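For this view, one protein chain was removed and the others were kept in their places.
Just so it is clear, A, B and C label the chains in written order, and each chain counts residues from 1 on its own.
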């Protein structure tokens, strides 16, 4: 095979830059023995689903989708009709980076966005959006989606989650959790997955596998069975049913059985903390938001950010001049330290 | 890891029962070294796209989708508006087994189906459906989709393709090829991929990787650039853009560079031929359709099919009592012979 | 105003060729006094809704849409998700003449069509379509729609309706009635509207006003309140909420209070019967289907149909050479007799 040379120096622009972790890979390899029935009627898919039920300590319903775009959009579409609306933060991934996927899968549900200071929704913000209009000329609010951990690297506490869900119940809104980095949130708080979801009032969770160390794949977990009605048909019609499903489900077996899902997240979070602590003394820039999961946001002037780029670093920048650094399961500590040193030098 | 015992005796109910072939696996393993930029901006995706352009001997545009449902539905949606219609055979996979996905992705395009004797569309069938209505009370025909090889295991000849495309051009219809088993068709005819597609007038091809030996993934190949406009947005919005794209594209590098795509198909086709020849003498059943690709359809009475099942064989049955046997890249010849022997015994 | 000369000789190609009946017109004129609150919060809309509840002898929920395309498609969309399917006759208007509207409004629900001899669905046909597939690769049947009176001018008896609805209940399918010519069906049987709908198991009715003598407008009547949930939002989003609603609702007040809805239908039906009886003796053509509502279908050879056209008659022809004649509330008996005479002469 032609050798494709890739620059193996790690970059922290996205936790999607990482590869497949050994536990997920090993499970795929084992699943790749012989034949298996297609479309999920195989032992790996059964096993993965059972492992989720064990993990969440409840008889939840589990579906596997290829990516987060689909997982979030399909589960929101299951909560809404086209003339309903979904409340979220203005910084929510479903609003900013899904190219209108929620609107597409739901055939038109509008996203109602709340300005937040740090990417976290509050009961008050939900209430304001849910009650500002109640006439048929505006889509009826039907669901709230929160991202855990948030796009700003923050984590909702269990208490905050309970307050959000209480507000949702009062206002008759479903509560959906975009858990593209759910593992990072669980690792951050140190609670159980059950405590962070159904015990706190979350009805549907999209549990991200890709950023957590898999090649591909998210799990959609319904804690309320009535919401999952015919959801298998919905996935199939929307192009999210894998024929060789075992290759989508077996990595989950590897991740969940081995505990890699948690170790990977702990490592990523620790790298973020390490960077933050290493650069806490900078004076020509500031660190935005508490660092609670696997992201560090660095605010500085454009000239200094450009110097960072010139030293070879890649990162996303956001309005106002913040640079985002995301860490993954495979982050090399030496490389984090190298980044920290460069930041310190430039922003001392 | 818990050992999951799978019955490794091969079944021929579907070519989706097979696993990942060594060449695809090796490429994924190599791609899993270090970090890579997300969303397709990586060397593997570039390389895979270039390999498709080499293979098709033209500057086609290439996109990668997770499965055939999405690949076919998205490409048809690119050819149609919601008030248009797509002409296909009544046995076409898009009509019979996609749970309304083409209608969903296009927001309503109707499929107009032609009764065929053997699953192959004809110029006359296209003409009849395309011209039977021309008023605004019925969706305007805009595209034709043909499956190559067909759901009945037949292969359109280059001459047939040219005639179909001439009819399409005359009637101002786009021509789409569902190539879930494109490799099997190419292997069957022994022509070049270019001859089977754009040289014969095909405008868009969905080239199936899953059945051909990959874990997941189809390539959408546009030979007419204007039809591909903003197709990357369409894929993204529809949940078909992989973040760690290299794991969707690298298997193609392995398949195309090594020639495995062709070898795999040749082997599968040869297995079908082997079965057919081995059972040609049966008297209590008959073989439907010429065996031109990797499928054999066996018509018999229900009692005899039940005897086959009792001997442990799994297969799909279709209306009228035909049993389908599909062969994959990894089919064990001994297992084919075992099946042939059982059929001969039961249907002698 | 420029005088627009229209050929006022009546044609019977469609009952849509007729104008607005005096009772509907008078109500519009009365409604056009002064100001009224918009979007249905006006006394005319309230009155029309109450009149429907009186007519159907039950607390049904009533919505007003602009035309039958929307009324049928929106109510079917309320019964289905995109991955569900709707069972109907192959001759059903929703299948043959709505340009894919049901698929558009539902975002992809497939219509499963039954071949029928005369346009009438049967319990057996429903059962066959509803049970032929039960896997997620095919849209799950969720509703049945029947047209009363049918596109072939037939009328389901109350007994037939009860049998259809019993089958639907058993198979967990909703039952929808396309009543574009509901009044003609009621007039034909001489039953009450309640007997023809909810008492026979119909859950949703689209009651056609346009063909019955109005300018524009259909009423969607839900007999099961849970199915009507948020349907007002659905109508609004789909462009079916009139701002000056009184002009959509007041004609219904005129029609229902005066009994015009029934008289109009009786007259139209009587005209069809008159034509049929007048031409019963023809030998060079035949009358298709029993004449139970306001349509007569005449089968003859193309040469004779062409002679009819040469004498100035306009009509739709269907596959196989049948000519359709539809009668409206304003049909001139002399003109019917003229048509009958021409048919007799040509087809004696």
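Observations on the model:
One rule holds in what follows: contacts are C-beta pairs under 8 Å (C-beta built on N, C-alpha and C of every residue); 3 or more make two chains touch, one makes a residue touch a chain.
Please read all numbers here as calculations on a predicted model, not as lab measurements.
Although one chain is omitted from the display, it touches the following shown chains in the full assembly: A, B, C.
When you scan B:230, B:277, B:306 or B:337 for touch with the missing chain, the hit is B:230. Which of A:15, A:61, A:103 or A:330 touches the hidden chain is settled by the complete complex: it is A:103.
Residue C:233 is the one among C:233, C:261 or C:325 that touches the chain not shown. Summary of contacts with the chain left out: across A:19, A:139 or A:153, the touching residue is A:139.
Taking the complete complex into account, residues 1-2, 4-11, 13-14, 16-20, 25-28, 30-39, 42-44, 47, 65-70, 73-74, 98-101, 104-105, 107, 210-211, 215-216, 233, 236-244, 247-248, 253-254, 257-258, 330 of subunit C touch the chain not shown.
Where subunit B meets the omitted chain, the residues involved are 39, 81-84, 107-108, 136-137, 139-140, 230, 232-234, 236-237, 241. Across the interface with the omitted chain, subunit A contributes residues 82-83, 85, 96-101, 103-104, 107-110, 136-139.
Keep this in mind: only the chains that are shown with their structure count from here on.
Relative to subunit B, the chain whose mean Cα position lies farthest away is C. Legend note: the chain whose CA centroid lies nearest the centroid of all displayed protein CA atoms is B.
Computed from the mean C-alpha positions, the centre of subunit A lies at a distance of 50 Å from the centre of subunit C.
Between subunit B and subunit C the centroid-to-centroid distance comes to 42 Å (mean Cα coordinates, whole Å). Between the CA-based centres of subunit A and subunit B the separation comes to 33 Å, rounded to the whole angstrom. Residue numbers of subunit A whose C-beta contacts span two or more other chains: 39, 107, 233, 236-237, 241.
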